[in-house]
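Of the protein chains in this complex, one is absent; all others appear in place.
Our next item is subunit A:
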């Protein structure tokens, strides 16, 4: 895309990575995207008491086209899912997603037909934040975790290598049916690969 794609892996690229990471993490603009009660806590983070502006997130962007971070705050219903995806697609790269609250992260207590069981079914999530709703400090903590992640993100050939390594690791992953049990079931100890329900 830019200069970093042409640099060879090495000292120059890693220096550039840390500089770019530092710049990027210091000015992330979140998209205004409140879906439910978590949005109240997200708004609280904007108040002087918590002051999200300290982290370079000066204002919540009213258009996804000027946003870098999507804080999915609240349960995503099946009807809302395409909208979430569209807003995400409208954001320019690089972009990050915080899944705020248990409902966005896994469906939470709404284990039913109407709610998407985790927003990562629709969009890639960078940070999962538990809580129902998470207190404002928890969201700030998630943002700080995200800063770490952005600071350590790779560019250019290093990013390609990291993506390849991640893909290879995913391909090597054992299917859950063949995984060793996390705990033995006593008399019911399963032979690997055998379905206990069959």
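To be clear about the criterion, a residue touches a chain if its C-beta (ideal position, glycine included) is under 8 Å from a C-beta of that chain, and two chains touch if they have at least 3 such contacts; residues count from 1.
Assume contacts and distances are computed from a predicted model.
Which listed name, "NADH-quinone oxidoreductase subunit I", "Protocatechuate 3,4-dioxygenase subunit alpha", "Aspartyl/glutamyl-tRNA(Asn/Gln) amidotransferase subunit C" or "PH adaptation potassium efflux system C transmembrane protein", is the one UniProt assigns to the chain that has been left out?
The UniProt record for the chain left out of view names it "NADH-quinone oxidoreductase subunit I".
Decide which residue listed in A:40, A:132 or A:165 touches the omitted chain of the complex.
From the options A:40, A:132 or A:165, the contact with the absent chain belongs to A:132.
For a quick check of understanding: of A:5, A:51 or A:89, which residue touches the chain that isn't displayed?
Spelled out, the listed residue whose C-beta touches the missing chain is A:51.
Hey, which of A:32, A:106 or A:158 is the one touching the hidden chain?
A:106
For the chain that got dropped from the picture, name the residues of subunit A it touches.
Contact residues on subunit A toward the absent chain are 48-51, 54, 102, 105-109, 111, 118, 120, 126-132, 134-135, 137-138, 140-142, 144-145, 149, 182-183, 186.
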